[in-house]
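Structure incoming, see below.
A single protein chain has been omitted from the complex, and every remaining protein chain is retained in its original position.
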Amino acid sequence: MIEPFILRKIAKQALKEDLAYGDITTDTLFPHPIPAIGHIRAKGPLVVAGMDICLEVFKLLDACLEIKRGVKEGQEAKPGETIVTITADGHALLKGERSALNFLQRLCGIATLTRKFVEAVKAVSEHVCIMDTRKTTPGLRALEKEAVRLGGGLSHRHHLGGDLLFIKDNHIALAGGVTAALTLARKRLSPTTKIEVEVTSLAEVGEAIAGRAEIILLDNMSQATMREAVVLIRTEAPTVRIEASGGVCLENVTDIAATGVDMISIGRLTHSAPASDLSMDISTRW
Amino acid sequence: MIEPFILRKIAKQALKEDLAYGDITTDTLFPHPIPAIGHIRAKGPLVVAGMDICLEVFKLLDACLEIKRGVKEGQEAKPGETIVTITADGHALLKGERSALNFLQRLCGIATLTRKFVEAVKAVSEHVCIMDTRKTTPGLRALEKEAVRLGGGLSHRHHLGGDLLFIKDNHIALAGGVTAALTLARKRLSPTTKIEVEVTSLAEVGEAIAGRAEIILLDNMSQATMREAVVLIRTEAPTVRIEASGGVCLENVTDIAATGVDMISIGRLTHSAPASDLSMDISTRW
Amino acid sequence: MIEPFILRKIAKQALKEDLAYGDITTDTLFPHPIPAIGHIRAKGPLVVAGMDICLEVFKLLDACLEIKRGVKEGQEAKPGETIVTITADGHALLKGERSALNFLQRLCGIATLTRKFVEAVKAVSEHVCIMDTRKTTPGLRALEKEAVRLGGGLSHRHHLGGDLLFIKDNHIALAGGVTAALTLARKRLSPTTKIEVEVTSLAEVGEAIAGRAEIILLDNMSQATMREAVVLIRTEAPTVRIEASGGVCLENVTDIAATGVDMISIGRLTHSAPASDLSMDISTRW
Amino acid sequence: MIEPFILRKIAKQALKEDLAYGDITTDTLFPHPIPAIGHIRAKGPLVVAGMDICLEVFKLLDACLEIKRGVKEGQEAKPGETIVTITADGHALLKGERSALNFLQRLCGIATLTRKFVEAVKAVSEHVCIMDTRKTTPGLRALEKEAVRLGGGLSHRHHLGGDLLFIKDNHIALAGGVTAALTLARKRLSPTTKIEVEVTSLAEVGEAIAGRAEIILLDNMSQATMREAVVLIRTEAPTVRIEASGGVCLENVTDIAATGVDMISIGRLTHSAPASDLSMDISTRW
Amino acid sequence: MIEPFILRKIAKQALKEDLAYGDITTDTLFPHPIPAIGHIRAKGPLVVAGMDICLEVFKLLDACLEIKRGVKEGQEAKPGETIVTITADGHALLKGERSALNFLQRLCGIATLTRKFVEAVKAVSEHVCIMDTRKTTPGLRALEKEAVRLGGGLSHRHHLGGDLLFIKDNHIALAGGVTAALTLARKRLSPTTKIEVEVTSLAEVGEAIAGRAEIILLDNMSQATMREAVVLIRTEAPTVRIEASGGVCLENVTDIAATGVDMISIGRLTHSAPASDLSMDISTRW
Partner (left out) sequence: MIEPFILRKIAKQALKEDLAYGDITTDTLFPHPIPAIGHIRAKGPLVVAGMDICLEVFKLLDACLEIKRGVKEGQEAKPGETIVTITADGHALLKGERSALNFLQRLCGIATLTRKFVEAVKAVSEHVCIMDTRKTTPGLRALEKEAVRLGGGLSHRHHLGGDLLFIKDNHIALAGGVTAALTLARKRLSPTTKIEVEVTSLAEVGEAIAGRAEIILLDNMSQATMREAVVLIRTEAPTVRIEASGGVCLENVTDIAATGVDMISIGRLTHSAPASDLSMDISTRW
């Protein structure tokens, strides 16, 4: 959950991009308040996400608006279904429409795509998790990770500074190998910190186990290698959690899940989810 | 062009999301500076955009870095081609990598998709323009519109307050029709302001012409109706510019261009362009 | 209209300049709340503008205040007339007084001066517009342009990046002449963008017409030359709008209007309008 | 002196108002850098002020510019004289011109008007000080007070929270008189704090002396009363400093100075100084 | 008093440090609102300060909370006493607890320590003032100085730019002595400005008197010298106020007060006050 005072700041920033110099059309056409009602509707099937930031946009423009939510966050809306109805001054609806929908279409898009991945893996595994990455839109990370959760996915680390020390390919390159990197990492580390390491071969899996990594990320491995790696890890280091990543798409995610990994992290959830198709219809109330 | 002092602010905001609490991995593994070199490479074909903001991220982390650009902005990179090479402290490369690529993959994605639309319409029309919309990512509008330009598209208005009074469907609904809206708009307007109106039928096209709109947007019309509308406008109001929008995709853009319109505006350029596939490889220099 | 969330930010910034370290006088003298009432009065004749930002200042200091507006925005107040009455905690009135009046005296001053120009040209022309410029106070442009509108003027472009490409003297100097500049401008421009060019001689007027400028600004011309230019443009390019600027004052504006131009833009509306004379009287309520 | 890191913030804010969406004219006309030189010249006589903030604007746009100052801050420029010459990329000069001049014309205007007041009182008094007030432009107080100093005036308090407890008319109204207000003020005050009180009659002057005010402000008194007040204070409380204010203009300032007061504070120095007339000419360097 | 809109900004900044990525514990454990009540209690004796900023933290998280203050600001709380009770959504209480207490424990700590100094000097002097310094926590100066006032101390200058010109050791070093510094200071100074000078020997006291300093700070003098200095100043310059500073602690403050100085300024009030011991207990309401 993102606190309202943080949402408000993000919403303000979006509105400033669009409204910093006023709305010449709305203000010229309608010099007086217009009692109005707006319906935001799904035009295709989607999973609802981003409703809080969407509504925050309108609240900034009309503090007295009334909201009636149709479809809850995390639930699926059918084409034509009304997601939310907003009763407000028409100025607020006209001026906020684009900014609000820009948030909503992106975040519903992410939740919808995540849901597809979650559904896809259910067939082969009860417990495998669909995870997000840090491949998010600059400025919108918290919102996008929340949308992944609403779609049924889970959050990988939020930023570089948390309680997870995550050794990736370029760290390994500069450190001189997986073993070297794990040794450096172990030197002086808080006991509250977990260590994850990215590996690309069975040899590196061995180094990761020997170096006592707590999570091992199998990156861009063939499914055959991945299966071998899973067996190796389950045998040698049964408490280690296993993550897979690299070019995951709806076509291959079921096979990857079937290898027995615990987590599949997918960049495209946030960087390439197509926007959901939504529209807002505004009409007068009188 | 976006001024460097504005780019810097956007880059800082992105880095704060990722680095506000430091980079536990890099700082733990590498307590000392590491002379390093990073190559950003295209993994698939793409049109380069967003290089300035990408580099601004690294400059914030190492003011002394050296840059060698490979492929220029607006040009196509082939798979495997190096877009830019950065010589810097390895800390800066490791810490900035994700934020920089998050910008780059999105903006190259937009330029690449725009280029496809621009190429598609060239076959049928010398002069038709591919235009962006306000359906951009909140906080990144200026960057995304710049990416559209690098892809070969042009910029529609940046925000609601410019010198273009643009009457859209919901304005018409609240005003009580195209004629009513245009009459309201004409009341007290600066002579420097252009008027555009969105129409959905031939009847509305007639109203728009009668109301002396300077640009008419044909929204979600069938191609047959669009052709009729173009003929009508060219006959009755030859100085009026004609724009088309609504569900434009690579499959139908050529047919739309063939109707004779001047501009085709496409929301998906910015809201649904898939991220370009890019990677950064870092190695030591010694 | 400037959205309240933007006004709030400007008001906060003003109060921070004055109140960042508290108000030693008010807080020392009055340790407890004081029910009070404040009347803001015109001390000379003026046109009211800036009331929203003035009240926003007080709202930041007492969220529960009550407001009774006397003279509406855009209307004239007579000397001694109460423009607004605010019932609030005396602390809010004492602490906000100076910041609120600093906004109000400047914005009323601008509206009042604009009104004088508007009245002056009415005698000779029904349609000529008094326009503002970008010669505004840094940080207050939106407020000052709104004050010009309330005085009866219209808004020229808000900033350098809108839908009006405006070629001024220094662009012409660097481009190598009016014709050269217009040619460069035409190269790759969105059909939604208008082109205006500044000219200083009849020869340049000819170049501007030939280069298909949509608005021609006659800058610092003698009235005789201006009349010739108007005739030339009306004859050769009847759809072109004509603007005049340069040293416009109340003494010469009627003559300039009589030359037949469409718009007269006046820097002094915003850069040299004398502050309106206003005062606030605070008294206790009990 | 205003520290550069603070100037930079103010300059950025000004540029954002003008350049947030780029400069369509300059970027369209000139796709490549243009070696250029700009001369800022006085068009009428003026006292130079605001040069630091003016140059900060250009530095934000071209970090490598070269500056040659002509007339120093605080000195008078003759009509036609070059105040500063800037060698830079033409883009920086074109994009920064308006914002930079907007600062400069206002601040030179303030310094120029202050100088006139300072010169006017020199004839009658060696020691009387011309003082500014808090009637400044919101957001620009520090710059405007600096301009008063460059014009030869001195700074009254900067904000409500300093080491000067200043009891004004509305404090007196709420406290129930000068004596009552001074008594309240004395209750618990740091020995580092001075007390000033505003009075409007000889009776109140008596109260102010009795209440041990350290500075007495004679507000809106006739010159006859002012003279009596000065005699009274010099006799009864020789260490008290005397300030005069209220409707001070160039016509009456000499007479006010002749009454023997120590300071004359003048709102119009900052709220109504006409902008100085300045221009910038840009030409190419090749 | 610090205005609420300024408190809000400081509170937001604190919460962002703690909550920018949400509260994984609270949001995971409690997906729904929990009616709850929180009691903030003193665990040792303390003087209450910082309640406004503490409550502002919670208001940001639940705008509908209800507050019942137990012990007022500036009053002493006994161990176990409830200082404030907050009825709110349990999420707001859990998420705000640490940030709110971080403010409260520091500000109560400062007020409590100040009170001890104030009590200590009462025995020997009716009029001596305990003063704060600028040795405050960056970002929290206004709050910390307010806490000193609540503890019974007074405020020395807030910042470097006020109406007090304060010549300290390093100014004297660069100016070449106390006399030289005072001469430079007198050159061009507003009559509203007081002058204070720091001295370390009786010779410098003499220079300070001769140079007409209005406040003399005896820094790090032995008590014997201090006594001599006080006698000297009272004899030669009876209107001068005398301040003492340097290594003041509870053990020596009474003796310093007994020397007859007017003010004792103490850095440790703000830089080394131990945090007060406070706790918050949260329970459900049902």
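A, B, C, D and E are the chain letters, set down in written order, and residue numbers restart from 1 in every chain.
Following the convention adopted for this analysis, a contact is a pair of C-beta atoms (placed from the backbone, for glycine too) under 8 Å apart; a residue touches a chain by one contact, two chains touch by 3 or more.
Please read all numbers here as calculations on a predicted model, not as lab measurements.
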Checklist entry - Out of all the chains shown, which come into contact with the hidden one? => result A, B, D, E
Checklist entry - Pick from D:K12, D:H91, D:R134 or D:H158: which residue touches the chain that isn't shown? => result D:H158
Item to check | Contact with the hidden chain (one of A:P4, A:P45, A:G161 or A:G246) | outcome: A:G161
Checklist outcome for this item: Sole touch to the unshown chain from A:L15, A:L182, A:A244 or A:M263: residue A:M263
Checklist entry - For chain E, which residues lie in contact with the unshown chain of the complex? => result 10, 13-14, 17-26, 28-30, 34, 36, 90, 93-95, 97-99, 101-103, 105-106, 109, 134-141, 159-168, 170-171, 173-175, 181, 184-185, 187-189, 193, 267-268, 271-272, 274-275, 280-284
Item to check | In chain A, positions touching the absent partner | outcome: 129, 131, 154-158, 161-164, 188-192, 194, 196, 215, 239, 241, 243, 262-263
Checklist outcome for this item: Note that chain B touches the absent chain at residues 12, 15-16, 19-23, 27, 60-61, 91, 95
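To be clear about the criterion, only the chains that are shown with their structure count from here on.
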Item to check | Contacts common to chain D and chain E (chain labels) | outcome: C
Checklist entry - Based on CA centres, what chain would you say lies at the far end from chain A? => result D
Checklist entry - Using the average of all C-alpha atoms in each chain as its centre, how far is it in Å between chain B and chain E? => result 52
Checklist outcome for this item: Per the C-alpha centroid definition, the whole-Å distance linking chain B and chain D comes out as 45
Checklist outcome for this item: Whole-angstrom distance, CA centroid of chain B to CA centroid of chain C, is 33
Item to check | Overlap residues in chain B, where contacts from two or more other chains coincide | outcome: 20, 158-159, 161-164, 188-189
Checklist entry - Quick one: do these chains touch in a line, a ring, a star, all-to-all (complete), or other? => result other
